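Removed from the display is one protein chain of the complex; every other protein chain stays in position.
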Amino acid sequence: MIPAAFEYKRPMSLEEAISHLAEHGYDARVLAGGQSLIPAMRYRLAQPAVLVDINKLPNLGYLLEENGKLRIGALVRDTDVEFNKNIQSKYHLISDVSMVVADPIVRFRGTVVGSLCHNDPSGDWAAAAIAARAEMVIQGKNGTRVEAIDQFLVDSFATSIGEGELAVEARFPIPNERTSGAYEKIERKVGDYATAAAAVQIELNPDGTIKEAGIGITAVAHMALRVVEGENLLRGQKPSLDLIRAAAEEARKIADPNPDARGSAEYKKDMARVLVGRGLIKALRRLNVAVA
Amino acid sequence: MAVQTTNLEPKGIQGLGKAIKRKEDSRFIVGKGNYLDDIKLPGMLYMALVHSPYAHAKILNIDASEALKIPGVKAVITAKDLAAAGLSWIPTLAGDKQMVLADGKVLYQYQEVAAVYAETRQAAADGAAAVQVEYEPLPVVVDPYKATAPDAPVLREDLKGQMTGAHGPRRHDNHIWTWDVGSKDETEKALAASEVRIKQHMVYPRSHPAPLEPCGCIGDMNPATGRLTVYMTTQAPHAIRTVLSLVTKIPENNIRVISPDIGGGFGNKVPVYPGYVCAIVGSIVLGAPVKWVETRTENLTTTGFARDFHMDIEIGATKDGKVTAMKVYTLADHGAFDAAADPSKYPAGLFSICTGSYDFQKAYAQVEAVYTNKAPGGVAYRCSFRVTEASYLIERSMDVLAHELKMDPAELRLKNFIQPQQFPYPSALGWTYDSGDYEKTLKVALERIGYAELRKEQAEKRARGELMGIGISTFTEIVGAGPSKDFDILGIKMFDGAEIRVHPSGSAIVRAGTRHQGQGHETTWAQIVSEELGLDVDKIIVEEGDTDTAPYGLGTYASRSTPTAGGAMALGARRIREKAKKIAAHLLEVGENDVEWVDKKFVVKGVPGKSVTMNEVAFAAYTNLPPGMEPGLETTYYYDPPNLTFPHGAYICVVDIDKGTGEVKVRRFVAIDDCGTIINPMIVEGQVHGGLTEGFAMAFMQEIAFDEQGNHLSSNFTDYLLPTALETPKWETGHTVTPSPHHPIGAKGVGESPTVGSPAAFVNAVVDALAHLGVRHIDMPITREKVWRILRQAGVDSF
Partner (left out) sequence: MEITLKINGAEKKLNVEPRTLLVHAIRDAGLTGTHIGCDSSSCGVCTVVLDGKTAVKSCTMFAVMAEGHEITTIEGMAQGGKLHPLQQAFHDQHGLQCGYCTPGMIMAAHVLLQHNPNPTEEEIRFGLSGNLCRCTGYQNIVKAVQQAAQMLQQPAGAAADD
């Protein structure tokens, strides 16, 4: 299938990109990895008048640790994360996610930031960003702002990025040695969006109680959700199977999925529960805490 | 001159049973295959189609004016334009007719409504998007069981009130035909007298072959000569030529159909599709070549679906597990036009193989076909005409019976197999099975998988609350359609032809009416000829797919190539050898009776040192003939097989089930096939791997689904799920060899056995894992949710 015609802009600097975006407003779309946008255009579900290709922008491909944060530039591909040794050893949640987004070839092009900007209700990165309490860096004509992920993700396919703006970076806190996480996803096959998925991150106190917990679930509501009540239950407690059961149950409660070919609402809700439970068990096991 | 090539052909005489590497690979591995979309003709136009968003609607108006304004768009045609050429409807292979472009109304979502021709593919796509069509939606029929309700909307107004169709009486405007076989009374009597009876309803869902290369066509009418060349992704080029001649009235000698390399067919590329006709009409009208290549959506929504059989079975048995009788009722959803690709006499294909490998004394089967608001099809998807449905039905049902009898499913099968001494075996539904040794094959499979230990492990696991299952399928196929007394398509008998020409230097060209799509004919045909004539395989070129050069034949599908064209190849070669023997006698200066064919040479009887090779004979055929003999060494042979062939196999599957999510993991799968004589074991194994993977896909993933409005829910590869390397299990294969007694080389055909035989093994394994929870049957595709529902209802839960 052939996309509808569009005007193509290939800015060579961030300023130029922002000025194209400002000029064309909502008629313009940022083109990053293109792995969501181009298929949608081929089906003519998206017919943007102007595409601003950011792939040639300098200095957006960085993936580095600085000031307590992992900084992921807007041109970092999923595979940059997947193949990164530091991430594999330290960022368990992020590493898990990087292996199950889309398929291995799509991951060579798809960007982490692009996925967050796309905010697909079944996207994987959003759930992870919620669990890890990430932030987004947004730049426009009037400068740069940093936004917590919960403020950034607004609704299905909607973020707080305004007209004439683009996201330049996602920031994840650097986990200490008492922090681990996991991503549990069920998909019908490789390359399918999740039927349901759960991202969890746990930080333990030196005494073995839970200091902080993050739980994000995706594909089970209009957008990825934070399981606030589940996090509250875990915080300050000593890990146990009963505790995990109770926290996981909170995921089932808030999940509000649409039934579709991937499953009924009932099934997806139960999967939100099962996957949060499994994720917590796995994260704790990675911290050498056996609960099951 | 030495030509630098990357050619990898195997060398020397390589006959039957050799796992030589494939001759055709050389071009594919370097990207030099020649598939339809690779062909570019000067001045070629591109075509795009406009599709209906509704499953059933009246067309009020079609406005192409905006489309025609787009630069590069040359023309837009609709049914009205086709009617002028007498081409708005075309006959189907099943004795029905179908619209080429929607004529007054649409009968399924995505039906073709208009064709747009343009100078570029972009302009064609823009043109199609710009055609405005006004519809008035009509009530739809989606559920085949509701198709013949008294108040069901009439779908085919062209047939309204006609109470007879191509296959007998019709009882409703949406009823197509009823076909039955066997003795109903005797079967019912035997069932009533049986000590044990089971009944089961099961659905073989609608599926689609979805080869990775979509369908396509280039029509190329030469206005100067009046000759039409058609490049088409077709598995049956000669049949297509004949059909095209019938519908276009162009004399058959003025039509040349070329089927280039095909990127997988699996039955999808047998019928004639509206897009093909529109590309050809476009070329005739516009005087330029027109190319049409399907989008994946067009492929999945409009071209030949498969299966969609809704089956009810009843089986009777004695208490100790001897089957007595079987009765089957099947409702077949054929969509909006009856375009099933079955031999004329068999509207339900070879479904009557449903008694399988078992000695049923009485049987009766009835199949009814109905129209619904879905795309037409009913193609033999990696299947010999509805054999997949039949095998699934019997193999699933044997497990239901075993469950009822509390008997081990392997034991029940062993108890009921047709025995080797019973062949040729007349089945209760009228077939004569050629040969088989079912017990041997099953025992090899049981041994290979370690059946007894697995049952022990299962019992232990079950005690611990873990779920594992073992599923068996011991199917019998029926392939090689077929003998001319029973088999034809549109009246054309289903024989196949082979032409062999041996050149003076001892090389040869071999042509067949079949058309491979990955099956390896370029290698296996060469092996048969190498075996029969003692020529080097690397000096034998195999050519298929050009109707101007290849002998007539009905094509490659339904595992028929080896049984038919393979037979023609062997017998043609033997005819050449007869003549060669005369030449050899002349060269050896002895009488013909003093010459014999030993070790692929002509030898003077009793004088082992005195011999000539086929190479020498070939040279003599053009240079030094016996007086009076016609020069040359070539023949064309048409083979009309005396019977069908009946490959069989024993498959065993082991699954583990995740109690949290309902996920089924196939732990092991052993497939022992018996396809008679094996021409090339490497190719046979490859065919089995591929077929098993499609069987796996059907059991767990693939389904063409619709919502209540008839909206297609599986219109691309994000919704119609094909397994990747990661989901696909690892296959363990093996074989037994029971040659066909009537086939010239004893071969039976294999491409489809695994697709036919495996789905029941997967489903049986899952049901076996859940049997203690009261489960008897689960319809395909077995999704996680179906299993999850069973688990939760039984109170099984876990992270």
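As written, the chains take the letters A and B, and residue 1 is the first residue of each chain.
We adopt the following convention: a contact is a pair of C-beta atoms (placed from the backbone, for glycine too) under 8 Å apart; a residue touches a chain by one contact, two chains touch by 3 or more.
Since the structure is predicted, the reported quantities are computational estimates derived from the model, not experimental observations.
Shown as candidates are A:Arg109, A:Arg178 or A:Lys253; the residue that touches the absent chain is A:Arg109.
Of the listed positions B:Ser52, B:Thr388 or B:Gln517, the one in contact with the omitted chain in the full complex is B:Gln517.
In the complete complex, the residue from B:Glu213, B:Asp434 or B:Glu752 that touches the missing chain is B:Glu213.
Within chain B, the residues in touch with the undisplayed chain are 4-6, 8, 21-22, 24-33, 35, 37-38, 121-122, 210-214, 261-266, 293, 295-297, 517-520, 682-683, 685-687, 689-694, 716-718, 722, 724-726, 728, 730-731. The set of chain A residues touching the chain not shown comprises 1-8, 10, 31, 34-35, 38-39, 41-43, 51, 53, 55-56, 77, 79, 83, 102-106, 108-109, 190-191.
Just so we're on the same page, only the chains that are shown with their structure count from here on.
In whole angstrom, the spacing between the mean C-alpha positions of chain A and chain B is 44. The residues of chain A lying in touch with chain B in their complex are 1-2, 4-5, 44, 103, 186, 188-192, 195, 244, 248, 261, 263-264, 267, 270-271, 274, 277-278, 281, 292.
Of all the residues in chain B, the ones that touch chain A in their complex are 121-122, 125-126, 129, 295, 297, 660-661, 663, 701, 705, 713-714, 718-719, 721-724, 726-727, 783-785, 788-789, 792, 799.
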